[in-house]
Each structure stands twice: as structure tokens, then as C-alpha cells.
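Encoded as C-alpha cells, here's the structure I'll be asking about.
Missing here: one protein chain of the complex. Every other protein chain is in place.
As written, the chain order gives the labels A and B, with residue 1 at the start of each chain.
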Amino acid sequence: MGDPNNDAQGMTIVCWSGEIDKVWPQFILATTGAAYGMDVTMFCTFWGLFTLKRPEVKVTGDNWMTKMLGMMNNQRLSHLNFAGAGPAMMRSIAAKHKVAPPEELLETARELGVKLAPCQMTMDLMGLSREDLIDGIEEPLGAAAAMSAMQRSQINLFI
Amino acid sequence: MGDPNNDAQGMTIVCWSGEIDKVWPQFILATTGAAYGMDVTMFCTFWGLFTLKRPEVKVTGDNWMTKMLGMMNNQRLSHLNFAGAGPAMMRSIAAKHKVAPPEELLETARELGVKLAPCQMTMDLMGLSREDLIDGIEEPLGAAAAMSAMQRSQINLFI
Partner (left out) sequence: MGDPNNDAQGMTIVCWSGEIDKVWPQFILATTGAAYGMDVTMFCTFWGLFTLKRPEVKVTGDNWMTKMLGMMNNQRLSHLNFAGAGPAMMRSIAAKHKVAPPEELLETARELGVKLAPCQMTMDLMGLSREDLIDGIEEPLGAAAAMSAMQRSQINLFI
């Protein structure tokens, strides 16, 4: 755990949400910060881990998140079609409006050196291993390491 | 882009939500901060831009937000009745409980010098121009300017 640090100049975004209207600001803020030279970490946890999951990997069956979701009678998973039918339509709309779609922002984030860090605890709960996640990201982090990143950051956001 | 600044004493609230139970804390925190002398910016983006839209202006038809909303099969817009039937009832409930309704908090925020800044990118996506927004607010800001405000702030929140 790093010392709390008042020279902190970085940004840590706890990316909890997987719904596209929140994934968008996660990436827009992260890439804007990185473009201006900030050290940026996206800590992808809970539904936000879906952003780093390979599209072909399914989360199924007997696991904690699935049960919790059932208990909540919640439609969140239906929104997580980030890598499904959405992108083609999104690309055409974004092109028309000259706004980058999330898929492109993810690529831009990697190019700008944004650290995309999956949450180890969420991976365990969802039964995902490192190979189920996309390439070009950080090693999984625990809550303590995420806390340490926040202590080094001047800007901390939970999205 | 301002330098990261460890003498930062202001507060920036990224006002992403337009649902009334989140608009309320956006304004309560902003006005409380301003009342105690903090330099406060509310950066109104995504659904949060609805707070700054003139009630008579409709967002219709062929635009990105509308399509995204349809894709999400989401009922958020139905919650954004901030300026519709809600206020009269809200005023009566708030008066009974001695809590200011959002409309009054918006007025108080302006009086206390809270900077209400619309997000330029959201305006573009929703097809809104400056004249579609209420009076007494800042010029539209891009993501870089919002980042700069956050770098000058000791407290940053995404609501």
C-alpha cells in the first residue's frame, strides 16, 4: 500500500458499471486525462469487468453474480451488449456525429497508456480467468491495490 | 489545461444523471459547498444536461441519444420529468418537510455562484444549441475543460 500522497496527480476511475451510457464517460474521461499527460487507471469491477471480457466468453450457470442478479430481478445484463449487436450501429451513429464509439475508445485508451486493470475478486466470483479477458491489459488487482492507486491519484471517480 | 494543483480547494461534480433522486444530491452538495465558500462547478453531461434544458424544448427524432436509449430498452427518460408534472407536487412536499425542491436549489445554486456548465459533446449529440438551454449558466465545456476543473478541485464526484 503506497503512502497517501499529496503530490498525487493521477486519476483512478473505479469502473463499476457495464451499461453503455456509463462505459462511455468512463472512457471519455480516462482518455482525456491520459491525452493531457495524467497517469490514469481504470479499475474494472463488478459489471465493469464485462468491458474487459472477450465477447465469446459467456458467464453462465452456478455462480454468485448470476444468482445475485436473479435476486435483484434486474435487467442489467440485457444492457451489457457492448460487444453484441450494438457496435455496428454505434459506429455508424458515432461516425455521423464524429464521436468515437466505446470500442474505439478502448483501443485509444490502450494506445495512450491508460492502465486497464481487472478486479481479481470479481473475476473469482464470475469464474473468469486471465485468458477470458482481452489482451493488452494489466494484471488483475485486488481491492488493496486499487486503494493504493486511489491514494496516488488527485482525481478519483466511481462510475 | 491547468496544471494539476495540490492547493486545489474547489469541488467539481460531474452531473451525469437526470433522475430526480440524483439531481437532488447534485444540487444539495453543490449549494452546501458554495455556501461554505468553495468554488463549485457542476459539469452537466449525458442525462444531466436535461437539468439545464428549457422545459419547452423537446429532444426528438433522429439523434444518437434517442437511438442509444432505444437500444438500452431503458426507462430513464420517463424519470426526467423534472420540469413536468413533478414540481408542483414536489413543492408541496418539500414545503411540508422544509427541504428545498430542485427548482429552488437551481436558483439558489446560481445565486451562490455555482458554475453550471453544459457539456458541449452532449449538446452536439442531442442536437441542442445554447438557446435551447436556460439562462444564467456557463458557456458549454468540452471534456478537456471539465478535466481541468477537476484538476483544480479537491473534491470530485460523479453523480
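The working rule: contacts are C-beta pairs under 8 Å (C-beta built on N, C-alpha and C of every residue); 3 or more make two chains touch, one makes a residue touch a chain.
Everything numeric in this text was worked out from a predicted model, so none of it was measured.
Asks: Out of B:29, B:57, B:112 or B:134, which residue would touch the omitted chain in the full complex?
Replies: That would be B:29, which touches the missing chain.
Asks: Kindly note down the residues of chain A that lie in touch with the hidden chain.
Replies: Contacting residues on chain A, toward the hidden partner: 1, 4, 6, 8, 14, 16, 45-47, 64, 67-68, 71-74, 121, 124-125, 143-144, 146-147, 150-151, 156-158.
Asks: Using the document's contact rule, name the residues of chain B that touch the chain not shown here.
Replies: Output for chain B: 6-9, 11, 19-22, 24-25, 28-29, 32-33, 35-36, 38, 75, 78-79, 81, 86, 89-90, 93-94, 96-97, 99, 154-159.
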